[in-house]
Every structure is written in C-alpha cells, then in structure tokens.
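Please see the structure below; I have some questions.
Removed from the display is one protein chain of the complex; every other protein chain stays in position.
Let's turn to chain A:
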Amino acid sequence: MTGEEPPVGRVRSRVGRWRDQAAALGWLVLIWNLLWGDFSWGNLLGGLLAGMAVLVFFPLPPVTFAGRVRPRALLALAGRFVAELVVASVHVAAVAVRPGFVPRSAVIGVPLRVRTDLNLALTAELVSLVPGTLILEVDREAAILYLHVLDVRGPQGLADNRQRVLDIERRIVRAIGSADELRRVHSDPVEKENTS
C-alpha cells in the first residue's frame, strides 16, 4: 500500500514508530484508568504495565500517517457526521415503521481516491456508522468500498449515495490528510475516473 510513497530515512521512521507506540501506550493508560473509574498512581502503574503487555503481545501493523491534523476541518467532519447520523437514523426508522412498504436496495462499489489503509478504514467506519449504508466488502488493493444501500430510488438515488461516500472521504482527508492527498480529493471527477 505504501509503494507509491518515497522511502523515508531509517532513523526518522524509527523515531516515528516510537512516537506511534508512545501515543498508543498513552491511550491504553487512559482507557485503563477510565475503566477503573478513577485516576490513581496504582491505576497509572497498572495501566502502563497492561498497555505495554498489549503492545508487546498484540503488535499492530504500522499505520502510515503522512498528513497533519487540521482542527477546524476535524470539527466540520464531526459536525457533518452528527447531522448525517440524525437524518439517516430518522430515515431508516421511518422506513422501518411505514406500513406495507418494502424498501428497494442496491449494492454499489465506490472507488476511493486516496488509497492509504488509514483513509480506507476511516471512510469505511464512518460510512458504516451512518444508517442506510452497510459495508459488504472492502477491496484493499483497488481501494473500492462495496456497500449495501437501503431504500434507493432510481439512478439519482444511486448517484447521491456514491457522492455521499466520496464527500465523507473528502472531509476525512481535509481533516487529517496530507497536501498531496488533498489535491487528489479535490481533482475533478473525470480525471479521477481515469487515474483510478
């Protein structure tokens, strides 16, 4: 997946790896303390031990994060996500309780423009959380998400759903993507069909 990126210096990548591990350990310690319900030195120590054990015994593949976090775009991402969540939840609930209505569905494949694992996972996660769309299959090599969409009406409905997934991707890239990824997301649709 990282083949298209230039090789990073060994020293820098090792530093980056250590930084990632430290961040992961920090989160694990925080979660441990939240689970116990209070922050104390004992919990801090226990969290450190448990966190290190988790990192040593269950190592995860390294996630390449080339971008940077943009707080305002992140806020926009969160805001739009909540709005979509509310609208879509009401929609699915309405479909569920409407008497005598059998919804028509569709399975569509949406090729993403940014092919990193992180982008693929985040987009899949957010798309999946919004009601009405369900991820069926993820083609990691080609970066295509196959999703099942509930209650589609005509070609326009299909196009809308495709665009919705791409919009979510664009908002994610805006929030945490690199400059190069941003360019790819903002390029016009025709060009993106050819390159993918």
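A few notes on this one:
Definition applied: a contact is a pair of C-beta atoms (placed from the backbone, for glycine too) under 8 Å apart; a residue touches a chain by one contact, two chains touch by 3 or more; residues count from 1.
Quick note on the criterion: contacts and distances are computed from a predicted model.
The complex appears with one chain absent; UniProt names that chain "Monovalent cation/H(+) antiporter subunit G" among the candidates "NADH-quinone oxidoreductase subunit J", "N,N'-diacetylchitobiose transport system permease protein", "Thiamine biosynthesis protein ThiS" or "Monovalent cation/H(+) antiporter subunit G". When the full complex is taken into account, the listed residue touching the unshown chain is A:Val130, out of A:Val130, A:Ala143, A:Ile172 or A:Val185. Considering A:Leu25, A:Leu118, A:Leu158 or A:Leu182, the position touching the chain not shown turns out to be A:Leu158 (whole complex). Looking at A:Ser105, A:Gln163 or A:Ser187, the residue that reaches the missing chain in the full complex is A:Ser105.
For the options A:Val54, A:Leu85 or A:Leu118, the residue in contact with the chain missing from this view is A:Leu85.
Listed for chain A, the residues touching the missing chain in the whole complex are 31, 33-35, 37-38, 85-86, 88-89, 92-93, 95-97, 102-109, 124-125, 128-132, 134-139, 146, 148, 150, 152, 158.
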